[in-house]
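Take a look at the structure below.
In this view, the complex is presented without one of its protein chains, the others remaining in place.
Moving on to chain A:
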Amino acid sequence: MNRQALPQFESIEAIRHGFDALGYICSDRIATTVFLAFQLGKPVLVEGPPGVGKTELAKTASALLSLPLIRLQCYEGLDEAKALYEWKYGKQLLYTQILKEKLGDLLQGADDLAAAVERLHAFGDIFYSEAFLEPRPLLTAMQQEEGAILLIDEIDKADYEFESLLLEVLSDFQVSIPEIGTVRARSRPMVFLTSNNTREISDALKRRCLHLYIPFPSLELEERIVQSRVPGIDDALRRQLVAFVHSLRELDLRKTPAISETIDWARSLLLLHADALDAQLVRDSLGTLLKFEQDIEAAQAELGSLLDISAGRH
């Protein structure tokens, strides 16, 4: 893609406004990093706790640029056949059968074996050509004429070896296929990698990326996010519920509620036609925020003081 010609990404402000318009409220840090990644043509490694909008960032970028989003979900045992490319074996087998029948016709008139082989050579490697190639996400992303957004999700879940496979793709935007040669990206895709930090990513991979850490948002930012995502909610209730979630995050919980949970909770409160938080309401709907029984118990024990704090913050 031509990096200068896209007005959506020409400045940090443009990115922020574009993201805002699509309902992704981002901090200055996020906008600056996306801008740099775009201008420098480097991948971004996005880290942070689950549910702060890492995957959403790539989706929004794809919507803003109207480029296709190509997603590669990583998991243990992911290999190049699933990430990069694969040969169409069935088709190859079928063609072999057809070829066998045609072989007699083709070789008619060849005087001896040497001539027959010579004639066969003229056909080249038909079975290992692009026609038999099944592109997987990484190769697909590089074949897009207009460029693409490539999202490599949860890279920490993939094996260590898979990271090495990514090195060539991410630094040179090319793939080596032994039977064909090197396939270069038609236009450089913009790459987002996300990680939940379940294991350390290798230095070699990190070095090729810009690093972006998305923490839990500040109070004001989260209020704006809820406002943009759940527009129907009352101002006072929104302030109160965001403050409540913030004080919940200070407790020692197994799974801290993230932005996505705040949004879910705001939606469910809207459905329940609530206009203020009270103990009963929170107790009944706590399941949307906290996902472990022991967390819910811990929060219920502190419910009174948590509600006081969140009421007091505003």
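Heads up, the rule we're going with is that a contact is a pair of C-beta atoms (placed from the backbone, for glycine too) under 8 Å apart; a residue touches a chain by one contact, two chains touch by 3 or more; residues count from 1.
As a convention for this text, contacts and distances are computed from a predicted model.
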| item | value |
| --- | --- |
| Choices "ABC transporter ATP-binding protein", "Cbb3-type cytochrome c oxidase subunit CcoP2", "Phosphate transport system permease protein PstA" or "VWA domain containing CoxE-like protein" - which one is the UniProt name of the chain not shown | "VWA domain containing CoxE-like protein" |
| Residue touching the undisplayed chain, where the options are A:Asp28, A:Glu118, A:Glu220 or A:Asp284 | A:Asp28 |
| Identified contact with the non-displayed chain, of A:Lys100, A:His121 or A:His273 | A:Lys100 |
| Contact set of chain A toward the excluded chain (per top definition) | 12, 28-29, 32-33, 35-36, 39-40, 42, 44, 47, 77, 81, 86-87, 89, 92-93, 96-97, 100, 127, 159-161, 199-200, 203, 206-207, 210-213 |
